[in-house]
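A short write-up of the structure that comes next.
Yeah, one chain of the complex is gone here, protein chain that is, but the others are all in their spots.
So, chain A:
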Amino acid sequence: MASFFPNPFSSFAPTTSTSTPSPISLHPSLRLSPSPRFRNPRRQSLTVKASLTSTPGSPNVLLEVKNLTAVIAESKQEILKSIDLVVHEGEVHAIMGKNGSGKSTFSKVLVGHPDYEVTGGSMMFKGENLLEMEPEDRSLAGMFMTFQAPVEIPGVSNIDFLHMAWNARRRKQGLPELGPIEFYSILYPKLEAVKMDATFLNRNVNEGFSGGERKRNEILQLAVLGADLAILDEIDSGLDVDAFQDVAKAVNALLSPNNSVLLVTHYRRLLDFIKPMYVHVMEDGKIVKTGDISIADQLEKEGYKAISVV
């Protein structure tokens, strides 16, 4: 596959696919980058809606995943079977797909979860090879994944945890570490942003938290630590309507022209709040379709059958 391909889309490249996916059209209003382009090198028949050349001032590539394959470390069962995805700065991508299609695995593999082993392909983040980086280095480089089911950490208070993580970032940037009081002044406005009570800070991380509180806590961590690429793994599951809106608002507040978001979700509803530029559909460890939000609409109406290429 051409490495010079300045493709902001994931170029789906199923190796043995026989069906022809429907042409993908992008709603122009969704395009943040000046000229998003889509092209599949193997399927010249596809509609290409953009020019092939990169325009000056186009945003930098943040994440570039090519041909990524990964297995479960213990059982060697293959979960990801060739994934290609490119995310530029300032873009919001959504990944949808059936249960067990590999969405969460993909997000965990991106941040280096030890349960999975990468067997092929490459992952570049800001020009650095992710495969050579430890999970903590990936985090410090600007990746942040919210966990689908955040673990409880008994004995470590929320504020201590955030403080430690914050200072780890400061160290990485060569800045002096902050004391607890200075840190609290940074923390306090973020608490308000995610509508979290200050008493949560003194509780142990996620210990005894409800599902919604855990998700809010994840967003609080994201708000405090910041991220160039936020990977939100089913941030909407288990939330009531109010919490859902709070979380969505908090995520939107974090978006800037330089930040990108990768959303993993089952529901169209979240996409109404956090508008994705591109929607990818995953099936059996591959991205089988990429398009704009209309795909999500189609999924909502007709289910995954309508998209399925198998």
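One rule holds for everything that comes next: contacts are C-beta pairs under 8 Å (C-beta built on N, C-alpha and C of every residue); 3 or more make two chains touch, one makes a residue touch a chain; residues count from 1.
Here, contacts and distances are computed from a predicted model.
Name of the non-displayed chain as stated in its UniProt record, restricted to "Exosome complex exonuclease RRP46 homolog", "Protein FAM114A2 isoform X1", "NADH dehydrogenase [ubiquinone] flavoprotein 2, mitochondrial" or "Fe-S cluster assembly protein SufD": "Fe-S cluster assembly protein SufD". Among the residues A:Ile72, A:Leu131 or A:Val151, only A:Val151 touches the chain that is left out of the figure. One of A:Met124, A:Ala165 or A:Leu178 touches the chain omitted from the figure, and that residue is A:Ala165.
When you scan A:Val61, A:Leu140 or A:Leu178 for touch with the missing chain, the hit is A:Leu140.
Listed by residue number, the positions of chain A touching the unshown chain are 111-115, 134-136, 139-140, 144-145, 147, 150-151, 153-156, 160-161, 164-165, 168-169, 172, 204-205, 221, 225.
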